[in-house]
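Note that this complex is displayed minus one protein chain, with the remaining chains in position.
This part shows chain A:
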Amino acid sequence: MPSSRDLLDDARRVISEVTPQQVAGDRSTRTLIDVRERNEFEEGHIRGAAHLSKGFIEVQVEDRVPDKSTPITLYCAGGTRSLLAARALRELGYTDVRSMSGGFSGWKQAGLDFEIPRVLSVEQKRRYSRHLLIPEVGEEGQRRLLDAKVLLIGAGGLGSPAALYLAAAGVGTIGLVDFDTVDDSNLQRQIIHTRERIGMKKTESARIAIEALNADVTVVQHNEMLNVSNAQQLFEQYDIIVNGCDNFPTRYLANDVALFARKPLVDGGIFRFEGQVTTVIPFASPCYRCRYPSPPPPDEAPSCAEAGVLGVLPGIVGILQATEVVKLIIGIGEPLTGRLLHIDALDMRFREFRVPRDPNCPVCGENPTITEPIDYEGFCMMPAGIATEAVPVGA
């Protein structure tokens, strides 16, 4: 019968051990897994490490790391459990598995950076239980939601459903930019507001609704119009920007500043029965200008106030935007990048159009000509004939 020492010696023959300093050096190229028990992980762990306790690693690792050639480094508290777990992974066919000697204690002694994650309270575990049950979300995903900061441009048709679902999902900080007040004609679609709050600032009305729904959410009210002088500073305080504005100048402003600030932008637009949704990851996927290099002239760009909109349509589009935000925060699925989702509520068809990055895009193309905010009102007042000169049509 082999002793535990024999087992460890045996494991050391097949598994290479690395020091905490080496692990810190190759963080970007290797998947790091913490194999300690859940409670140990929750008390503090290496930033960005996944958690798979040693007791479950053989049964769960193939779901979490399907590619068996993935470079993996395991660690535990002192370096013993990770060594044995690494050998188990080798036996499952993983070809590049290392164990960190000294474990998390050694990591901390070396003065390296670690994080103490947010621990969900009993109430939070109950409140978010339907999320926690989904393996793709789980406690880690819920923690990310609670730590996330999302800025909604507009607390109107798109912002209302988006804000409510993001709040329900536990997005910890929701910023709202809107300078408008609640009007009775808003209530046909802007479901975050109520009759009692007609005349109130929309951001205040939305704050009341969100706080009634979820006390975990901090609402930050920005009672102002998004403009050239405040946009950059506002965007920098948030992780993701949701565009639910109602005009072209703000739409181009939000696009450009999201790119300058390197913040993902989830764009949604509506007109009567039709909606459009897309997600922009700055400089990695096409932006709004890649799709529409210039706006229509003002007389051909009627707003919802002028042209009307089916009340439930912003519900559909805003909830699609919220879905994208939740996925981006948790880091799951495939974002709606490089694709325009077009919704026609009349024939109830969802179509998807491919949108490539435009090498001639003035903001994210190869030779950008717009590197700071411009005069968007002026840009959107230009006759289309002039505006079209900037980027050639066709090949």
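As a working rule, a residue touches a chain if its C-beta (ideal position, glycine included) is under 8 Å from a C-beta of that chain, and two chains touch if they have at least 3 such contacts; residues count from 1.
The working rule: contacts and distances are computed from a predicted model.
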(request) Could you tell me which of "MoaD/ThiS family protein", "FAD-binding protein", "NADH-quinone oxidoreductase subunit F" or "Electron transfer flavoprotein subunit beta" is the UniProt name of the chain missing from the displayed complex? (result) "MoaD/ThiS family protein"
(request) Specify the residue from the set A:159, A:264 or A:335 that touches the hidden chain. (result) A:159
(request) Please pick, from A:17, A:140 or A:274, the residue that touches the omitted chain in the full complex. (result) A:274
(request) Consider the whole complex, including the chain that is not shown, and state which of A:304, A:326 or A:363 touches that chain. (result) A:304
(request) List the residues of chain A that touch the chain left out of this view. (result) 154, 156-159, 243-248, 251, 268-276, 291-296, 301, 303-304, 307, 309, 314, 340, 342, 344, 346-347, 351-356, 358, 384-385, 387-388, 391, 393-395
